[in-house]
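Left out: one protein chain. Kept in place: all the others.
Per-chain numbering from 1; labels A, B and C assigned in written order.
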Amino acid sequence: MSKIEVAIIGASGYTGGELVRILSRHPKVEITTVTSRKNEGNPLSELHPHLEDLDLKFSNPENKDVDADIVFCAVPHGASMKIVPDFLNNGSKVIDLSGDFRFQNIETYEKWYNIKHIHPELDAVFGLPEINRDLIKDADLIANPGCFPTGAILSSLPIVENELVDRIILDSKSGVSGAGVNPNGNTHYPTCSDNVKPYNMTTHRHTPEIREQLRNFGNGNVKVSFTPHLVPVIRGIITTNHSFLIKDNVTADDIYSLYEEYYKNEAFVQVLKDNRVPLLASVRGSNYCQIGGISLDDEDQLVVISAIDNLVKGASGQAIQNMNIMFGFDETEGLKELGLYP
Amino acid sequence: MSKIEVAIIGASGYTGGELVRILSRHPKVEITTVTSRKNEGNPLSELHPHLEDLDLKFSNPENKDVDADIVFCAVPHGASMKIVPDFLNNGSKVIDLSGDFRFQNIETYEKWYNIKHIHPELDAVFGLPEINRDLIKDADLIANPGCFPTGAILSSLPIVENELVDRIILDSKSGVSGAGVNPNGNTHYPTCSDNVKPYNMTTHRHTPEIREQLRNFGNGNVKVSFTPHLVPVIRGIITTNHSFLIKDNVTADDIYSLYEEYYKNEAFVQVLKDNRVPLLASVRGSNYCQIGGISLDDEDQLVVISAIDNLVKGASGQAIQNMNIMFGFDETEGLKELGLYP
Amino acid sequence: MSKIEVAIIGASGYTGGELVRILSRHPKVEITTVTSRKNEGNPLSELHPHLEDLDLKFSNPENKDVDADIVFCAVPHGASMKIVPDFLNNGSKVIDLSGDFRFQNIETYEKWYNIKHIHPELDAVFGLPEINRDLIKDADLIANPGCFPTGAILSSLPIVENELVDRIILDSKSGVSGAGVNPNGNTHYPTCSDNVKPYNMTTHRHTPEIREQLRNFGNGNVKVSFTPHLVPVIRGIITTNHSFLIKDNVTADDIYSLYEEYYKNEAFVQVLKDNRVPLLASVRGSNYCQIGGISLDDEDQLVVISAIDNLVKGASGQAIQNMNIMFGFDETEGLKELGLYP
Partner (left out) sequence: MSKIEVAIIGASGYTGGELVRILSRHPKVEITTVTSRKNEGNPLSELHPHLEDLDLKFSNPENKDVDADIVFCAVPHGASMKIVPDFLNNGSKVIDLSGDFRFQNIETYEKWYNIKHIHPELDAVFGLPEINRDLIKDADLIANPGCFPTGAILSSLPIVENELVDRIILDSKSGVSGAGVNPNGNTHYPTCSDNVKPYNMTTHRHTPEIREQLRNFGNGNVKVSFTPHLVPVIRGIITTNHSFLIKDNVTADDIYSLYEEYYKNEAFVQVLKDNRVPLLASVRGSNYCQIGGISLDDEDQLVVISAIDNLVKGASGQAIQNMNIMFGFDETEGLKELGLYP
């Protein structure tokens, strides 16, 4: 079988770089277009020094001239909704990595992103394979989940679906690459290193995304709060999932078994043997989500930990996982790389 | 007035080093004894290279020969209870930095530390000046608080005392110096850097210490859970204090004002102007506890952030603050150093 | 063609972990034996948490029972020379990652390592493919180069072979994983982070290894000094190669062209386009050696920079590159992974 042709729109950032890094080694794919308005004509290695060996240059075609089986859109929210319809019209499948198509309820999007949605009619599938695999198979447009929601939702699903809890506090610690490739005061090494910065304590845009997805499970009423922190790490998100059991006679072992069973067929969700604690270092550079460290105290507080690489399972790797599903490839194709530890 | 004489017992570790660093610049103090069994006769700078200019050597005297106005005990829990009575018998005041004397309820100590207490009869004051200043003035024995409890309790007091919440989830992020000076697998740079490690998710020994202290306030029934994380930072603890309001018609501004009022006379608790978010980098090397980032969402979740330097306000600086109170010095004497930022 | 069978001896450390990480994805290899005396019977993921998905356990067979086409020896120097002959007697090819077989001059080894060599009769090939590819093809025993020598030699070869310089100062900056998996005071996070530690300023054991190899080139008289530094980085070695031109009328451009030409057929040596400066981040996790930043000042000082990942091109990746050559595989097989940037 010939390879499918892939275009990456807006590849100057980290998620674009990751898409190229992974797809360039994917056996069923040929990267035919990598775009950047500002860097047209330049070799990718100017911005992505690890891609020195690839003979690829940034181009800047008209949308109608992007001829590809699948288009990955890695442009900012607000910009994405303007161009996605063009690629769909070209007959391409589209995986959008922005927030533009992630919400079933458009009003939620418009309120939290403070942008009028210009294509509310487009039907996208929320691209978390662990909950939407069947829908993804047949979708033309995938809204790739946010980085925080990926780890947060996977850490919550079994206890929400089984109505073991009615309130979840998600305390997440994220590496700085999540802030993107453009430097600012928050990502400046001298203030970022040897520091921890809580931010958007109750107002992060990933909050409604997590809430909307989790309320599709259980009784649909789970309360969710989410507080992100910037930690001096390049990649990765640890989510500490705090909740309180509302059912009696449930042990930590029961809950561990519930998670094991829930994810037993998932290639990229590892409920760790012996309930070991997930680490960022274990998933660095890989598409795995690790879950473990499940603990229950004598006042009914439950803790569950998840770890992902925000740029892989939290963005580009998950997008490629979605592509594999959409084109009938093995879901792990091109994504078998293990974590880079240490 | 002549200077008081100070002895530091067990000064090979980080809290010992910090005591020497700060006390050597304290105008009312002379360090007369610095002990270490293993390093007897060696200059301090062998272990503490920043102390090159001090002409101090480790000694190893008998307890009865430690002649000092005040003794700082910086030895491990279990070891401390064995030697503290000797120094009290010598007529010295004692500030103990271990966990041995922190508990009013000895059974709690024995259960969580798994050690039989051999001196339950000794009365110690829990040395958090912000709650026990008057008792500290007249005490002979101070139990210096744990590093996590210091930031956790200070972040909680106003809302617990005012019964605004009945359950608190403390999610703390600690620098690696909190693990002490002895290397082990958890503090090994290659596995510690670029990583976040949740640990003792519901079983950390500082949990009962926080609970016992906070239950002296409000209705005495607040539920407290505590989860620590190791972050790739040398010093400092950020505590993210999550709770749920149980009173109506309270705004984030009300709570911010409550904190401001509560701590307005405290030299070392800074409720940040404009509710700015505390940072580890702002308190690095200083005795300040910063509080801010107070936020409330539309589902009644409250977030309060505190930041301390675990080795200063979380250990040695607080010990010296207690000493200042005990000897009638200005409470800030020797502790005026500002944070080392960046 | 059936896969070759591979044994890894002493796989509890970082180079062992890297061998497994890379070989488990190598299409022509089956890992049949992974040994550790201390961890016999335990799953690899206990020590190597990124290997959770591999169904491998540590074993501890007798040497004579290690039945493999190739044996990677990842035990300390001194220990290696005791067991390598056994594997050769079994009929296996052997790649030794220790220093035991790297020296043509056994006296140099015995002086710098302070160990009596018990198998001086064994003929090993120094496994730097860029200089010894033809010998490696037919070798039974490969001495895999040290991490520092790999980057140092590759940065020096063109100017030494062409006798442009007669003295080279190699100032290397190494990540902490180079110190191995066992924690000690030098690798303790609180003293290692936010710090730079020069060490063994003129006495590092890799000095004679670099000297012996480089003196096979040019007039055989180049003087070489080498000073390593520990930097707060997990992986990677930057070598800053300082020298002084002894030929007239040579420009920086000439030297850049010389390097380009010298390495034009090498798959894993990248002389960077536009003479860009190599970065650790560009080669992280990959088998590439980047060379660039070639500069010449008005007092004839020449600077050349090289960057490698000490655990990959500096150890396990290079070992696998040697294996590929020995078995007639494509030299890049299993080693195509690009650097993990950022």
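Keep this in mind: a residue touches a chain if its C-beta (ideal position, glycine included) is under 8 Å from a C-beta of that chain, and two chains touch if they have at least 3 such contacts.
All values reported here derive from a predicted model rather than from experimental measurement.
Participant: Any idea which chains on screen the missing one touches?
Facilitator: A, B, C
Participant: Out of B:K3, B:R37, B:H50 or B:K111, point to the residue that touches the absent chain in the complete complex.
Facilitator: B:H50
Participant: Using the touch definition up top, pick the residue from C:L54, C:I169 or C:V250 that touches the left-out chain.
Facilitator: C:I169
Participant: Just one of B:S80, B:S172, B:S286 or B:Q301 touches the chain that is missing; which is it?
Facilitator: Reading the full complex, the residue touching the unseen chain is B:S286.
Participant: Kindly state which of the options C:H50, C:K93 or C:R284 is in contact with the chain not pictured.
Facilitator: From the options C:H50, C:K93 or C:R284, the contact with the absent chain belongs to C:R284.
Participant: At which residues does subunit B meet the chain that is not included here?
Facilitator: Its contact residues with the unshown chain are 14, 17, 21, 24-25, 43, 45, 48-54, 177, 193-194, 234-235, 270, 272-273, 276, 279, 281-286, 288, 290, 336-342.
Participant: What residues on subunit C make contact with the chain left out of this view?
Facilitator: 167, 169, 171, 173, 175, 190-191, 194-199, 201-203, 207, 223-225, 227, 229, 231-236, 238, 240, 242, 244, 277-281, 284, 293, 295-297, 299, 301, 303, 305, 341-342
Participant: What subunit A residues would touch the chain not displayed?
Facilitator: That gives, for subunit A, the contact residues 14, 175-177, 181, 183-185, 187-190, 192-194, 232, 234-235.
We adopt the following convention: only the chains that are shown with their structure count from here on.
Participant: Averaging only over C-alpha atoms, locate the centres of subunit A and subunit B and give their separation in whole Å.
Facilitator: Roughly 39 Å, centre to centre.
Participant: Counting in whole Å, what is the centre-to-centre distance of subunit B and subunit C, each centre being its mean C-alpha position?
Facilitator: The separation of the two C-alpha centroids amounts to 46 Å.
Participant: Using mean C-alpha positions as chain centres, tell me how far subunit A is from subunit C in Å, no decimals.
Facilitator: Here the centre of subunit C sits 36 Å away from the centre of subunit A.
Participant: Give me the residues of subunit B that touch two or more other chains.
Facilitator: Residues 175, 190, 194, 232, 234-235 of subunit B touch two or more partner chains.
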